[in-house]
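For this depiction, one protein chain was excluded, whereas all remaining protein chains were kept in their positions.
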Amino acid sequence: MALKTVDEYRERVSRLRPRFFIGGKRVEKLNDHPVSRSVIDATARVYELTMDPKYSDIMTAKSQFTGETISRSLYIHQNSQDLQRRLDMARMNSQKLGTCNYRCPGNEMLPGLAATTWEMDKEKGTDYHKRFNEYLKYAQKEDLVVSGSVTDTKGDRSKRPLDQDPDSYVHVVERKSDGIVVCGAKQHSTGAYTADENLILPGLSCEKGEEDYALAFVVPNGAEGITYIGQYNPYSVEREYSKNLQYMGNPIYGQRETSLIVFDHVFVPWERVFMCGEIDYTQRFISRFAKTHRMNCGGACKVGFMDLIIGATQLIAEYHGISKKSHIVQKITRMIQLNNTCLACAVSAAYMGNEEPPGSGVFMPDDAMSNLSKLNTNESFWEVLALAGDIAGGVAVTMPSEMDLENPEIGKYVSKYLKSAVPAKKRMRMLKFLQNWVAGLHGVGTYQGAGPSQNEMLVLYRITNLEEKKKMAEELANTYY
Amino acid sequence: MALKTVDEYRERVSRLRPRFFIGGKRVEKLNDHPVSRSVIDATARVYELTMDPKYSDIMTAKSQFTGETISRSLYIHQNSQDLQRRLDMARMNSQKLGTCNYRCPGNEMLPGLAATTWEMDKEKGTDYHKRFNEYLKYAQKEDLVVSGSVTDTKGDRSKRPLDQDPDSYVHVVERKSDGIVVCGAKQHSTGAYTADENLILPGLSCEKGEEDYALAFVVPNGAEGITYIGQYNPYSVEREYSKNLQYMGNPIYGQRETSLIVFDHVFVPWERVFMCGEIDYTQRFISRFAKTHRMNCGGACKVGFMDLIIGATQLIAEYHGISKKSHIVQKITRMIQLNNTCLACAVSAAYMGNEEPPGSGVFMPDDAMSNLSKLNTNESFWEVLALAGDIAGGVAVTMPSEMDLENPEIGKYVSKYLKSAVPAKKRMRMLKFLQNWVAGLHGVGTYQGAGPSQNEMLVLYRITNLEEKKKMAEELANTYY
Amino acid sequence: MALKTVDEYRERVSRLRPRFFIGGKRVEKLNDHPVSRSVIDATARVYELTMDPKYSDIMTAKSQFTGETISRSLYIHQNSQDLQRRLDMARMNSQKLGTCNYRCPGNEMLPGLAATTWEMDKEKGTDYHKRFNEYLKYAQKEDLVVSGSVTDTKGDRSKRPLDQDPDSYVHVVERKSDGIVVCGAKQHSTGAYTADENLILPGLSCEKGEEDYALAFVVPNGAEGITYIGQYNPYSVEREYSKNLQYMGNPIYGQRETSLIVFDHVFVPWERVFMCGEIDYTQRFISRFAKTHRMNCGGACKVGFMDLIIGATQLIAEYHGISKKSHIVQKITRMIQLNNTCLACAVSAAYMGNEEPPGSGVFMPDDAMSNLSKLNTNESFWEVLALAGDIAGGVAVTMPSEMDLENPEIGKYVSKYLKSAVPAKKRMRMLKFLQNWVAGLHGVGTYQGAGPSQNEMLVLYRITNLEEKKKMAEELANTYY
Partner (left out) sequence: MALKTVDEYRERVSRLRPRFFIGGKRVEKLNDHPVSRSVIDATARVYELTMDPKYSDIMTAKSQFTGETISRSLYIHQNSQDLQRRLDMARMNSQKLGTCNYRCPGNEMLPGLAATTWEMDKEKGTDYHKRFNEYLKYAQKEDLVVSGSVTDTKGDRSKRPLDQDPDSYVHVVERKSDGIVVCGAKQHSTGAYTADENLILPGLSCEKGEEDYALAFVVPNGAEGITYIGQYNPYSVEREYSKNLQYMGNPIYGQRETSLIVFDHVFVPWERVFMCGEIDYTQRFISRFAKTHRMNCGGACKVGFMDLIIGATQLIAEYHGISKKSHIVQKITRMIQLNNTCLACAVSAAYMGNEEPPGSGVFMPDDAMSNLSKLNTNESFWEVLALAGDIAGGVAVTMPSEMDLENPEIGKYVSKYLKSAVPAKKRMRMLKFLQNWVAGLHGVGTYQGAGPSQNEMLVLYRITNLEEKKKMAEELANTYY
């Protein structure tokens, strides 16, 4: 069995010394800062769940190389049922963590890498696939956390990379005999600074002349030349200055923590380069990553979040004594409708999945359904938040702190006036948990993570066979006369 | 092979002499009236498709009794893949007909009947299941069209049947040694007057004292005491008085034709009675029928209709020279999104289906997903119609008739002023086809067929495990302290 | 007083002999055909309302020329209160007729004509305004019905008029000493064939070279060379073949009847030409007409329709015994919300109206609010229809005919099984009335009449002062540092 224990993971991460900044300050040890600690704690929980026999069907799989039991996070789907299990894992992790599980995006890149490197080797005689397989064996054996990053910083998006600061997109600045040197930065990198390895995919469908940008590779956390700059929003501040984690909305695991990864002349040895210059394949990399990502992170993961939000909202309605009111029942039902609709799209994406490309042995979710999974989630998640905020009431944002409850002078007031059908503390914690959703980063985060709606709309239009539908209509309308 | 040819069907139906009225007049022969003829033609087309080797996977199955090839319309699903095939059939029939295939509702009652009669026999020692199996063998052998009806006329819905005209719901008025005598009426009966047999299910979840209403049975078309009164709306009138079918929006197959079936002391022999008095089972009958019906008729069937509407709308946009405009592309994509979302729910309902009750050998779609399939279709279909009407333009309702085009005096004007990027005739036919959708019965029909939204909302709320979601939220919010 | 009685109107219209075709047949006398008769009856009702002292505030005004009492349909708004009265008239007419009042579109062109001809005379030294005033005096004195038409047939909309059949847009083909000769056709012309006069405005914002298309004029009904081809949809057929008007959904007044007006070398004397060649003014004509039209026909008129639909839906809910159910109350309230929102936009358009151009004495609704009025109505009306259909139930489209109720053989069944908390006849009439809305032309008609959503979106974006909003944000975000 190639699974590592949670202690092994914690020990390993405690030895990492990335160049990591947050809130304008350098953080020496990742465990020192409450924000990076929340990422470690979330990841650690995933290691626990993976070892839990109750969840082994969902959390583990058999390595295609060795037959050994490995984390599903390092597995390549080989059939439709694998895809189904994969989305079950995404949903369950979300239910258990209320935030990113930090092993997800990297994992979602693996099938696309396997498929596209296989294709390149076959069509162009490269040896990317061989390298990739070697790397994957290593990662499986060590049960590594592999983060995945794709979004370049882009600068002025009306311009191509070569028409502006060339570092606006990650690219090769030097090719050497033993490897390449890379510059640029990836934003929105989820959990990169606590991962063992950072996997990088191209974020741009490259055109002729942009060969330096057609680039996929992996580097160890903290490789020479890498700087991580953590996101920093009010929730980051709240956690940084918190006297007691219990005062937070998601006490242990926090919000979803990303960073900007800056590559300042970073060297990558050839055996860790999985594409370099093959512009014709960038779109396939992106599209294969996207469809896997949109089924899981875009869809099933958020279904898990919505499960939590629905549960919390129902509890607050009960705490407030209004859960039987017909308009509350109607709204809770609407939340259920939205949540299940997102689930249905992800399930269909798995069920209707296919081997792609044929012969590669790699299974991909159905293109239309995976994009739809993400597209519907954008709209649904936002509406679910609105409904949660509607039911919870203004107190979700105007509430005092649990510190007020503990203050000897005013604790009695808070206790008296914040109680409802349940004691103040219980109610305040659930409200604070909901605050984390309805007034936090998850609304925008969910809209954007795995790509905003317009991306999925473009794909849906492009892949739909309108000719077929036109023919059906013509036949019935008899325009052939 | 137990399949009948389209000619055998046509010959059989030409011999039927139901007591059928439409538009205030008695119709002696079903082929005499253009409305009933459209139902026959649609049904005949289904017989053709069933015999077409290209579609045999979808349209046929193996009888569980004889192993013979039978129409899937008379088949009981035995696994999840059967459910998938069933929804493929629903979608394809809709694509080919643009209206009801008239073998659907009856078929959707069969699994519920199989399951619930099996359960009653097991639990109450009745012999309903045996009777049902005998009947089903007969229907399969003769390849019969079996209509299905469930909705009572209800009178004042704030009252139970016994608190008003007792005939407001179909019920037994006399029990005899050889059978029962039945009164009442079922509305919205799709294709009943051209079917070989009319299958009747209870439309009411019966309470104690309402034993006479807990009733399921089948009778041959035109049994003594039955009167069919056809629906009659502007589209019925248009067809009735049409000089040429080509002037219609769905020339051959027309709109969905239903009728009111009146039972005025109709005798049903015991061997055709599948429930009589078992009030505890009415809810199960309804729920099992509903979940099958909502996946197919509620979901997949309308996906087929939306395929047609999208195709027609895209064509009109092309005819008008606006199909590349960004707002048109955006709207077509939205239609695709809605259509695929409905499909995803139906597919998930099939994929997540289960044997119900265990041991019965009958497969049912997932309860949540099948209800969702219908619920989302209600909203989506209406929006798809709005978008189709938006894109097609006012001419979809203000257009002249093809008769004007053929008129020697003004034909040249119509030809000149109704042409666009295509000739007037081609455009007018496609507009007329769209008129049939955007200004016809399908909007309301789709909302109501298989039950209005509130029904599905109630089921969704009832079957969702809110306790589980609450527990997840409590764990993360740490209200256990 | 310059008002004519309803009898005078009826007498006048009975003398008209336009070249009118419908359903492929020539109609010699307008009163002969049930469709054209419904237009006459609706118009006649407006004459009655105008004479009714109860409504004189709303229906009449004082002529700016003579001070005499005239129909508000022939009045030019001179202040914000006039605009308010105008929308009150639009709403009330809709409430009383359930269809077009047929004096509306022409009226909505008058202020734009007054303003723009005034402007042209002032800026270009033409005498259009003088001609227009003479014409308006005449129309006021005779209390004429003036129809208004704007939408050309357009052919292939990706092409300008000169790049395709030049008759795709109405244009001058010859300029003579005493007048002009005109070719082309206008579609969607509401009530044109029963009006006294047909007012024609350009439907295209003309560019250089398209001077022949910059054209506004008025011609008497049935002028030499004009042919009217009536719209013909299932509702037209139903009325044509109806044995008794009471069997219709809107018995007397029917659906909104439009026609295609074909101009085949029609001569227009110069005194009836209000623009000819002034391409720079076509956009102003369109925009001024549009803003008046979108407040009234686009907004207030449909508020009146929605009043009717809400009333009918509430009645059906009561007839069915479900009006107190919480989900029904919620849906009725939603309908009220939508209806009042459309009203609010129209009211604001009137309230925020301005003299345009300054000095002209003509009042125009606020541009943003009038466009919004129409834009919101498109979406709201469609949703109101959906809710009406949801509450009414499938019987709104599957119902039998009142002829079945009167049939001696089956009348007893219809009477028994269509009754609810009220007798069958009452219920059937109200359902038939709703059918006219939820399964008729009004959904698409309302979306398109006064221009589809994209038109209003374009105007809204164009006229909004985004710079001002940007500055506000910059000030607070302190990007000036």
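For clarity, chains are labelled A, B and C in written order, and residue numbers in each chain start from 1.
Here is the rule we use: contacts are C-beta pairs under 8 Å (C-beta built on N, C-alpha and C of every residue); 3 or more make two chains touch, one makes a residue touch a chain.
Since this is a predicted model, take the numbers as computed values, not measurements.
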item: From C:Thr153, C:Asn250, C:Thr282 or C:Gln448, residue that would touch the chain that is not displayed; value: C:Asn250
item: Sole contact to the chain not displayed, among A:Thr116, A:Gln140, A:Gln187 or A:Asn340; value: A:Gln187
item: Contact partner of the left-out chain, one of A:Arg15, A:Lys54 or A:Lys416; value: A:Lys416
item: Residue in contact with the excluded chain [from C:Ser348, C:Asn407 or C:Gln448]; value: C:Ser348
item: For subunit C, residues in touch with the removed chain; value: 95-98, 246, 249-251, 253, 307-312, 314-315, 329-330, 332-334, 336-337, 340-341, 343-345, 347-349, 351-352, 368-369, 372-373, 375-376, 425-426, 429-430, 432-433, 457-458, 460-461, 464, 466, 468-479, 481
item: For subunit B, residues in touch with the removed chain; value: 326-327, 330
item: Hidden partner chain, residues of subunit A it touches; value: 21-26, 151, 153-159, 165, 167, 185, 187-188, 227, 229-235, 237-238, 240-241, 258, 260, 262, 264, 320-322, 327, 378, 382, 385-386, 389-390, 392-401, 403-404, 406-407, 409-410, 413-414, 416-421, 435, 438-441, 443-445, 447-449, 452-454, 457
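Here, only the chains that are shown with their structure count from here on.
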item: Subunit A and subunit C: spacing of chain centres that average the CA atoms, whole Å; value: 52
item: Averaged-CA centre spacing for the pair subunit B and subunit A, given as whole angstrom; value: 41
item: Distance between chain centroids, defined by C-alpha means - subunit B, subunit C (Å); value: 38
item: Numbers and ranges of subunit A residues touching at least 2 other chains; value: 330
